[in-house]
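A single protein chain has been removed from this complex, and every other one stays in its place.
Then we have chain A:
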Amino acid sequence: MSKKLNVVAVTGSLQRPSRTLALTEAILAQLTEHIPVEIRLIELGEIGPSLAGALRRDQLPVSVAEDIRAIETADLLVVATPVYRASFTGLFKHLFDFVHHEALTNVPVLLAATGGSDRHALVIDHQLRPLFSFFQALTLPVGVYGAEREFSDYRIADDALRARIALAVKRALPLLSHRDAAIPAAVAA
C-alpha cells in the first residue's frame, strides 16, 4: 500500500482528558507502525454542542458536515465510545444517525470502547457491532475494550490492553484496502 490509507477515527467521549481518546490514539499509533495512513480524528466532546442541537443534516455547522462527509468517505473507520448505561453514548449514536445508510457499505470498522469495569465488555459485540452491521460495514473481527483499571492518569497502563490493541490491528491489516474510487451515487448526491 503506497497511497496513504484514509483513516477516520471517531472518539465518543464528552470529556477531556479521556480514556476513550487514549485508546483511540493508541490504536491509531499501532496502525501507523504498520501502514502509511492519513488520519482525521473526530472528537465528540468538541463537536457535541453543535451536533446535539441539530436534528437534520442541513442544520449542522459546516465543520461538522465535513466530519460526517469524512466518515462517509473513509477507507477505515476507528470508532470508540465510553460505555454509558451499557451502550454507546447518546451523542455517538446521534452522529451516526446523520451518516448516510449506504455510505459505509463494506468499509472496515474497528470497534473500541472503554468502561468503568470489565462487566460491560460485551457492548462491543451487542451494541456497536449491530449498529455497523446495519450500515453493512465490515466490522473487524477483533474489537478492543478497556476498563478503567487498565488506565492510569488517562493513559494506557496495562500490557494486556496493549496486547489486545496490537492483536486487533494485526488482525485488521489483511482486511484493509482503499475504498473504491467511485463513490456510491446516493452519497455523492
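Note that in this section contacts are C-beta pairs under 8 Å (C-beta built on N, C-alpha and C of every residue); 3 or more make two chains touch, one makes a residue touch a chain; residues count from 1.
Keep in mind that, in the parts below, contacts and distances are computed from a predicted model.
Trainee: Per UniProt, what's the omitted chain called: "NAD(P)H-dependent FMN reductase", "Molybdopterin cofactor-binding domain-containing protein", "DNA polymerase III subunit delta'" or "Ni/Fe hydrogenase subunit alpha"?
Mentor: Answer from the UniProt record of the missing subunit chain: "NAD(P)H-dependent FMN reductase".
Trainee: Looking at the full complex, which residue from A:H101, A:R119 or A:R155 touches the chain that isn't shown here?
Mentor: Here the residue in touch with the unshown chain is A:R119.
Trainee: Among A:A86, A:A157 or A:L173, exactly one should touch the missing chain; which is it?
Mentor: Considering all chains, including the one not shown, the answer is A:A86.
Trainee: Need a quick check: the contact residues on chain A for the chain that isn't drawn.
Mentor: Residues touching the hidden chain, for chain A, are 86, 117-123, 125-126, 145.
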